[in-house]
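A single protein chain has been omitted from the complex, and every remaining protein chain is retained in its original position.
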Amino acid sequence: MDVETLQKRLADFARERDWEQFHSPKNLSMALAAEAGELMEVFQWLTEAQSAELAPGEKGWELARDEIADLQIFLLRLADRLGVDLEAAVEAKIARNAERYPVEQVRGDATKCSHRD
Amino acid sequence: MDVETLQKRLADFARERDWEQFHSPKNLSMALAAEAGELMEVFQWLTEAQSAELAPGEKGWELARDEIADLQIFLLRLADRLGVDLEAAVEAKIARNAERYPVEQVRGDATKCSHRD
Amino acid sequence: MDVETLQKRLADFARERDWEQFHSPKNLSMALAAEAGELMEVFQWLTEAQSAELAPGEKGWELARDEIADLQIFLLRLADRLGVDLEAAVEAKIARNAERYPVEQVRGDATKCSHRD
Partner (left out) sequence: MDVETLQKRLADFARERDWEQFHSPKNLSMALAAEAGELMEVFQWLTEAQSAELAPGEKGWELARDEIADLQIFLLRLADRLGVDLEAAVEAKIARNAERYPVEQVRGDATKCSHRD
């Protein structure tokens, strides 16, 4: 995924529609959370096992794919607006997670599996 | 961003810790929404203008960068678990948005700026 | 629960601290979603069965109780700011749900159980 090129295309898309005024980091964070809420609606009444069995062509899978795309788009926009290097941020977080969650200490422990600070 | 390589690294990270059992699509959608909630906490009492002025080195910016990384990581995991081709999904959504929101019809109209179906 | 008295107390609490400026409906909706995200963090790596077994005194239960209180507080504030009669809104929604989801048509059907429009 060519992050910079995508960000430029999304910025152009917004600029052409005069939507940049709406794309403050605050508003983009709301949009991300709202999209994440829509994504959850696909799964909220399914069991975990049912959620894992969704397959291409099924309505739930197609909806999830759509919401995943929306989340990626807003994430690219937000990173762009804040000047966050998305790839470097991911690498930094993976490195930190490796340090914080040593294999031997957290194996199979759900409470440690948050991937975050 | 090399999506496939990152997804493989994240899958290995989870497998080594026996965390795959927790990474059902249902649970990953919850993690995404929870991370989006944490991201919003950075911005919720800021004005839109203040949110746009955050800069590297400031605590809010660093927190936002961290949450953006978490969102990207969980998004990569979820796409992987569901077998969604992240890049293709983004391209499909951008194409649809271009069709749904013609420049002349939506210019400057916030209600049209949802980037989604 | 005396909704009006609670709303007055919460409004006084905010006014005394000069926090009313932050309590726009937009910001309160962000706070609600962020609190809901924190609530989910209690449950996100638990199975549904584990989530149902949480009991008073356990850390997860106490955290959930705290987040439920926060959600109720922000919901009271938002209803107050928008001039929404909380009780009447709930009654209207229950009546609509009864109409939309007749027992015979939706029994045991998860996809119908969204309690919403």
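Each chain carries a letter (A, B and C) given by its place in the written order, and its residues are counted from 1.
The definition used in the following text is that contacts are C-beta pairs under 8 Å (C-beta built on N, C-alpha and C of every residue); 3 or more make two chains touch, one makes a residue touch a chain.
Keep in mind that this is a model prediction, so the values were computed, not measured.
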Per the whole complex, from B:Glu16, B:Glu48, B:Glu62 or B:Asp85 the residue touching the absent chain is B:Glu48
Give me the chain A residues in contact with the hidden chain, please. 22, 27, 30-31, 33-38, 40-41, 43-45
State which residues belonging to chain C touch the missing partner chain. 1-3, 6, 9-10, 13-14, 16-19, 21-22, 24-27, 29-33, 35-40, 42-44, 46-49, 51-52, 54-56, 61, 64-66, 68-75, 78-79, 81-84, 86-87, 89-90, 92-94, 97-98, 101, 103, 106-108, 110, 112-117
Give me the chain B residues in contact with the hidden chain, please. 29-30, 33-34, 37, 41, 45-48, 110-111, 113-114
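Here is the rule we use: only the chains that are shown with their structure count from here on.
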Geometric centre distance via CA averages, chain B-chain A, whole Å: 2
Centroid spacing, where centroids are CA-atom means, of chain A and chain C in whole angstrom: 25
Junction residues of chain B - those touching two or more other chains: 22, 27, 30-31, 33, 35-38, 40, 43-44
